[in-house]
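Below is one structure, written out as structure tokens; comments come after it.
This part shows chain A:
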Amino acid sequence: MSKYQDVIIAGFGGQGVMLIGNLLAYAGMEAGLNVTYIPVYGPEMRGGTANCTVVISEEEIGSPIIFNPKSLIIMNRPSLDKFQPRLEDKGTLILNSSLVDVDLVDKKRIKAFAVPANEIADSLGNTRMANMVALGAYIEATQIIPLKVVQEALPQVISSHYQHLIPANSQALEAGANYVQEKGSL
Partner candidate 1 sequence: MTEKIMFPKPQVLANRPTHYCPGCHHGLAHKLVAQVLEELKLPEKTICVGSIGCSVFIYNYLLLDTIEAPHGRAPAVATGVKRARPDKFVFTYQGDGDLAAIGLAEIMHCANRGERVSVVFVNNTIYGMTGGQMAPTTLVGQKTTTCPGGRCKDREGEPFKMAEIIGSLGGTAYAARTALNDIKNIQKTKKAIKLAFRAQLEDKGFGFVEILSSCPTNWKMTPLQANERIAKEMIPYFPLGEFKNTLGE
Partner candidate 2 sequence: MSKKRLFVKGNEAIALGALAAGCKCYFGYPITPQNDIPEFMSRELPKKGGAFVQAESEVAAANMLLGAVSAGIRAMTSSSSPGISLKQEAISYMAGSELPGVIVNMNRGGPGLGDIGPSQGDYFQATKGGGHGDYRLLVLGPGTVQEAYDLTIKAFDLAFKYKNPVMILGDAILGQMKEPITPWEPEVPEKEAKEWCLEGAKGRPPRVIKSLYLEDGALAKHNLKLAQKYAEMKKEILFEEFLTQDASLIVVAYGSIGRIVKSTIRTLRKQGHKVGLFRPITLYPFPSEALQVLAKEGKKFLTIEHNLGQMVEDVQLAVCPYAQTDFHGHLPGNLPTPNDFEEPIIKALEK
């Protein structure tokens, strides 16, 4: 079976879900794989969630839009309500447990990793890097591409205005990965 992964990344507007979607896809490309990234806009954006879908594959990619994803990165409660039922059986869930109650997770059906992304980001000096913590956790949980490639891709997706934040973001990615390595799944 050739390498394939798809993920819906969802949260509030402003949580940086589009940014980590871009970063993941860009890094996938740098890792030599085929990738697609698509932001979902329209009425869904007003329901409390912004989301994007990333597909990473060794094969040519068909659909960039996925109804039943193999994995999820969920940053807030409305996103969990919306997307958890659509996650494939035994799919991977990265849940921002700083903002979402872990008891809501359907543990029997899916493989969930509860990551207090906001707290971890806070401890690193900036809550806004919770998205990077979550992505780091995702990379560790799925092993789809090496974390190092993601870290190296940061300068390509972070706007020139924020380039000075790259080392901190890189650290946040690593912190998320370490957290998953230590705590494992629910």
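The candidates were selected such that all candidates are chains of the complex that A comes from, given by their letters.
One rule holds in what follows: a residue touches a chain if its C-beta (ideal position, glycine included) is under 8 Å from a C-beta of that chain, and two chains touch if they have at least 3 such contacts; residues count from 1.
Keep in mind the model is a prediction, meaning the values are calculated, not measured.
Listed candidates 1 or 2 all sit in this complex, but the one touching chain A is 2.
For chain A in complex with candidate 2, the residues that touch the partner chain are 22, 25-26, 29, 34-42, 61-68, 156.
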